[in-house]
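For reference, the structure I am asking about is given below.
Only a single protein chain was left out; the remaining protein chains are all shown in position.
In this document, chain identifiers A and B correspond to the written order of the chains, with residue numbering beginning at 1 in each.
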Amino acid sequence: MIDIQNLNVVFGSGADRVHAVKNVSCRIAGGESFGLVGESGSGKSTVLRALCGLATGWDGEVTIDGEALEAGARRSDAFYKTVQMVFQDPYGSLHPRHTVNRILSEPIAIQGLDNPGSRIDEALQQVGLGEGFRFRFPHQLSGGQRQRVAIARALILKPKILLLDEPTSALDVSVQAEVLNLLMRLREELSLTFVLVSHDLAVVSHICDRIAVMRNGEVVEEVTADDLARGQPADRYTRQLLLASKGYDRAAIDQFEDFG
Amino acid sequence: MSDLASSSGSGLKAWLTSENPGSHLQASCSRAYYAWLDFAANRLALLGLIIVGLLIAVAAFAPLLATASPIAPDLTQRLLPPSADYWFGTDELGRDIYSRIVYGTRLTLYVVVLVAVIAAPVGLLVGTSAGYFGGWVDKILMRITDIFLAFPRLILALAFVAALGPGIENAIFAIAITSWPPYARIARAETLTIRRADYIAAIRLQGASSWRVIWGHVVPLCTSSIIVRVTLDMAGIILTAAGLGFLGLGAQPPLPEWGAMISSGRKFLLDQWWLASIPGIAIFIVSLGFNLLGDGLRDVLDPKSGD
Partner (left out) sequence: MSEPLLSVRDLSVSFDTRKGVVEAVRGVSFDLGREKLGIVGESGSGKSQTGRALLRLTPPPGRVSAKTMTFDGIDLLGAPDRQLRDLRGGRISMVMQDPKYSLNPVMTVGRQIREAYRAHTKVSKSGAKTKSLEMLEAVRIRDPERVYRAYPHEVSGGMGQRIMIAMMLITDPDLLIADEPTSALDVTVQLQVLAILDDLVSQRGMGLIFISHDLNLVASFCDRILVMYGGQVMEELVAAELHNAQHPYTRGLLECLPQVDSRDKDLPVLTRDPGWLL
């Protein structure tokens, strides 16, 4: 479904040149759930932004659903119906002056689809929001409800691939659980392919089957979630991340290495 | 709007404050209602709104409110002081100053509305395009804006009127041409922050064209700060129009334009103070009203103060 070969992303030039993603390659099958995990500055979100076309300065070979992509070129309408994205901050990803109805009807209008009313109802139902939410403004919604609206907006074009950029890291843990359950259910019902980016090893291994661990723009290791659950990743950096995710342990911290 | 809020029975109020609006109209009304509550809490802003409301009402009902013709001279009644017959006195041609002030509101409003209608959209369009596209589009548009910004407003207006000939339409055109650049700058600055927001990225990922993003998503967010700025600029526009009138380059006699009235009244300032003072007070009150209104609107509409 997604084939990435030697993806490189470079921002800026001269002294400000940042090589954000270095030679990343991976292959994601249809219906699979793939995770990218890493700390800030690891380039995990940049990979996602290059895939969907928000970051333009990349090179490498990227094929999504049979369509070879070019950096900087406008994507086809078919692309937007195949790939959709959910963003990290539910407070910043909904237009503050638009009602839920307007937010959901925009993609329908852009792609010229019929029956906007029933499509909106369906999408709201899929994410577990009732009719009562349809004409609310974002400021009348809680963080979890906003993220549901953002997921509904991504689903309304019936994509095959959902790119998830830290979809729960701005939410409280109890709300995170609800959103994660929702994502799992939707993936099953709609046979979606997920690419999830997160700094939280537990979230990634809960949702994903295969996980690429990134550091400084490079993939240091690709592990399966089962291997991770057994606590046996091969790479030292991954092991340290895994250890850190278990909570505070004074003795273990002194063993931490600085991977810079 | 004020009627709506004060006369609201429990039914209307419940409709407005409903947590689950049933239609887009109800959601918008509810939003406006809360903005109104914020606005109404500010006494000075309310005063400004009342002044501007009065200006509009007086302009609309001028023929009913005026006691005499604003332009027909009556040389037997020259330079009379304020009295029961002539509330604000008469001028050097025996015209009733009260009636001239009343009809003058129409000219003031005409200037203000036309300038706003011309300058604000031009500024918005130039600013949002420059901010959204960036690169060479930004460079060219903003350099043009800089050129217009570099001229002192009154001088450029003078030059235009001198070239096009005196008259109120040319004065309006000249003022409009000099007042859009600040709006373009504001709109560009706001667009630069808005374009990085995730909701803009999201709409682009749905395949929206640049124009759709600008008109449907960027412009509505810039509009409120432009409205605030335009309202605050109204006082300046009225003063510029009055200044042009005073110099004889704006509205031409016998039109009852306030600036022109001050200009012709200044010859009599020492002995017949009301000729120049009354239109001066009118300009002062209306400018103050717009300023107070603008301040109040800023508190309610400014996106930086949050939702």
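Keep in mind that, in the parts below, contacts are C-beta pairs under 8 Å (C-beta built on N, C-alpha and C of every residue); 3 or more make two chains touch, one makes a residue touch a chain.
For clarity, every value in this text was computed on a predicted model and none was experimentally measured.
Considering the whole complex, the residue from A:Q88, A:Q126, A:Q147 or A:Q176 that touches the absent chain is A:Q176. Against the chain not shown here, chain A presents residues 39-40, 143, 172-174, 176-178, 180-181, 184, 199, 201-203, 205-206, 225-226, 228-231, 240-242, 244-250, 253-254, 256.
The working rule: only the chains that are shown with their structure count from here on.
Between chain A and chain B, the centres computed from C-alpha atoms are 47 Å apart.
Residues of chain A touching chain B in their complex: 52-54, 75, 77, 79-80, 83-85, 87-89, 92-97, 99, 101-102, 106-107, 110-111, 132-133, 135-140, 150, 153, 157.
Chain contact summary for the complex, chain B toward chain A: residues 19-24, 26-27, 31, 197-199, 201-208, 212, 216-217, 220-221, 303, 307.
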